[in-house]
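Not every chain of the complex is shown here; the ones you see sit where they belong.
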Amino acid sequence: MTVFETPDLTAASYSAALFGLIATSVLLLMGTAWVRGHWKLVVTLCACSTIIGALAAYEARAAWQSGAVPVVYHYVGWVVTMPIQVLALFFMANCVGKVSMGLFWRLVVVSVLMVFVRYLGEAGYMHPTLAFLIGLIFWLYILGELFFGKMDLAIRDSLNKPVIRGYFWLRLIVTVGWAIYPLGNFITSFGGYDDGGALAVAYNVADFLNRMAFGAAVLSAGMLAMQSADEKVQG
Amino acid sequence: MTVFETPDLTAASYSAALFGLIATSVLLLMGTAWVRGHWKLVVTLCACSTIIGALAAYEARAAWQSGAVPVVYHYVGWVVTMPIQVLALFFMANCVGKVSMGLFWRLVVVSVLMVFVRYLGEAGYMHPTLAFLIGLIFWLYILGELFFGKMDLAIRDSLNKPVIRGYFWLRLIVTVGWAIYPLGNFITSFGGYDDGGALAVAYNVADFLNRMAFGAAVLSAGMLAMQSADEKVQG
Amino acid sequence: MTVFETPDLTAASYSAALFGLIATSVLLLMGTAWVRGHWKLVVTLCACSTIIGALAAYEARAAWQSGAVPVVYHYVGWVVTMPIQVLALFFMANCVGKVSMGLFWRLVVVSVLMVFVRYLGEAGYMHPTLAFLIGLIFWLYILGELFFGKMDLAIRDSLNKPVIRGYFWLRLIVTVGWAIYPLGNFITSFGGYDDGGALAVAYNVADFLNRMAFGAAVLSAGMLAMQSADEKVQG
Amino acid sequence: MTVFETPDLTAASYSAALFGLIATSVLLLMGTAWVRGHWKLVVTLCACSTIIGALAAYEARAAWQSGAVPVVYHYVGWVVTMPIQVLALFFMANCVGKVSMGLFWRLVVVSVLMVFVRYLGEAGYMHPTLAFLIGLIFWLYILGELFFGKMDLAIRDSLNKPVIRGYFWLRLIVTVGWAIYPLGNFITSFGGYDDGGALAVAYNVADFLNRMAFGAAVLSAGMLAMQSADEKVQG
């Protein structure tokens, strides 16, 4: 419980991420009442992702206190939350257009494998270079679907401005924010880098962008989309 | 708390199952607001099953850390969740047609006994072969009800496409996914197999299919059934 | 946390009761949304009873692990939940008819005293025979009210078939299921029986009937009563 | 966790109070849906008071186990819950009439100071006689407001029978039930009484009246007030 002393910035970053993720979870769960129809599902998926993030941060912090290297806890969190977040984008596109079930299954499988392969590489069950490269390819595939696939088409065809803008930002988070995971994977696997906490801090800071800002962006897109739909009906 | 170190894949599988079950529970509990009438009951039953699954995974993980063989924890979870899941299918058939209360009681009793008998066999209170065979027969009885009984009839008569498709997948999960339990029972009871974690990993992976995918399939069937009903009213 | 090893059937029964009570609590709390008017109060009271049951089972299990005799924990649970369950029946009668506030207070006082007197007897603060007999009389008084009192009259006058049938089953549970408590009290107080776990297992199995089935019966009675009322309005 | 053994009546009273407070909290939180308008606020305030009571009872029980004298825990609970309960009465009067904001602030300040002064006296920071007398005067001031102040006027002018009757009982609880606190304060401060548990038991039994019955009375007053208002509209 006595989680950190003054100069332990790593433990402090875990606590800050934990508190922020809990606050975002509460906000998103309450927020499901402020959006309509399938947006409720999208916001709930983001809430699931922040709840799991909070649980993973809690356990990682406890492990850090006892001297263990808790990066592996992140993998357990990622293998659940990354597919959830990709699916949130899928259902967001589904709110405004029509996307196929085949895409759904491809996204689930690819995002689970992406995290799993990285874990195998870092845990030493697989050749690190190979794991890194396969994980990278899976990530690029997801980016490809987001930028040039059916989801992008459905979003653009909706002509709903808040949704288009929200999708733009969420795609940016998945592109820029998620780049830290292959990077961390690369450093740990090849650089022979023994994490003294800096990587954990980086992952925790990334959580503010990749989980909290992601969820907040989805919620605000949903609320603005509803508002603009209401205005059209009234106008 | 310091639940696992890097190469302990068994503990990692417990954590992944735990996180996934919590996420599914949140999703299903929120999802009860997105379906109508008796579907709320069906989705809530699935949520109960994932909540109990999460609690069992949490305790099994703690037992694993302290060196115990936590397979027995699964039994405690199964004796509560398997009847719940079978009843979810019963009430799903009840949503679209009429099934008798006698079937209700038969399903409850048989699914409780199925798990209880397997436990007695594995714990040594009963002859393992006998317990295995009785457990198998009980499972086959449930499959028989699902494939050739009144529930199948009620579902097929509903002419509601999403419900028929959902029932098809759920029945498949109960047939293929639940096959791991007699299999694990067989290996432990006869092979003299002393579980070093592999069986626990298999059970945890199975949880993703048998509890999480099961719940998600029920929720999506309920949402699609509602949508198709709405379209009929409008059309 | 490492709650039980394979052959400890007593601990397993605590865990099974705990999980079942949690599942029933979730179901009943969600179920308050599926019934109408005062039925919400009745279902919530049953949910309170299963929540307290879960807490008592959790603490009793922990005490069992540390070698203590946890029967006394049940008393603390009973002194809260038994009045709640009796009141649930009172408000159920109040849903369909008119029962006096005097009966309300008599039922509260008698059911609290029934549990309290038994505790005094078992803990040695009072002569065991006297405590047993007084507890028995209090229980018989409650049964008398249920079978021949104003509640039975109100229920029968309602002419609402699901309520009458539900009341029949609930009264049966209070008659047959609750008989285990004076029985256990008798065995412990007179037989000089030093509980090696068997009594705790019996109490846990009884919980499935007395708390879980009780709550499920109340919920289904409320849902069916609502349905039959709707049909009358439409018919 | 192994909270008490058979003859420890003090620990058992803590557990019973804890369970009862949790049950009342669940009932009141659910009950906010069964009342209307500002009554929701009143019932929620009572729920806050029982939740805090449950937390204080939980911590006091743990302290009792480890041999500490946990009366001081009650003070921490009281300093939060007593103002909340007084405010619940204020807002109850506000539901049916008009009471001034000045009264609001006087009640908050006086009820916080009442508990704080008693604590200072009992903890030895202040002369016990002086603290006892000041605490007594503050309590009498609150009683004066309840019996002869604007709140009584507003309630009586409402001509709403269930509210008038509910207010009568709540005022009685604050008069008779709260008398135990200055009494306990008196005994501890002057009698040089070293609490061996009896005072804690008395406080726990008082909780059943002062927190649980208080909350239940508020909820039933709110539900009956709504019902009588509905009947007037229909009649």
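Letters A, B, C and D mark the chains in the order given here, with residues in each chain numbered from 1 onward.
Keep this in mind: contacts are C-beta pairs under 8 Å (C-beta built on N, C-alpha and C of every residue); 3 or more make two chains touch, one makes a residue touch a chain.
All of these numbers come straight from a predicted model, not from anything done at the bench.
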Given 4 placed chains, full-complex copy number: 5
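In this section, only the chains that are shown with their structure count from here on.
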Third chains touching both chain C and chain B: none
Same-residue or different-residue interface between chain C and chain D, half as cut-off: different
Chain centre separation (chain B, chain D; CA means) in Å: 45
Separation of chain C from chain D, taking each centre as the mean of its C-alpha atoms, in whole Å: 28
Two or more partner chains touched - positions in chain D: none
Category of the chain touch graph - line, ring, star, complete, other: line
Full enumeration of touching chain pairs: A-B, B-C, C-D
Interfacial residue positions of chain A with respect to chain B in the complex: 29, 32, 40-41, 44-45, 47-49, 51-52, 55-56, 59, 62-63, 66, 68-69, 72-73, 75-77, 79-81, 84, 119, 122-125
Touch list for chain D against partner chain C, complex: 1-7, 9, 12, 15-16, 19-20, 22-23, 26-27, 30-31, 33-34
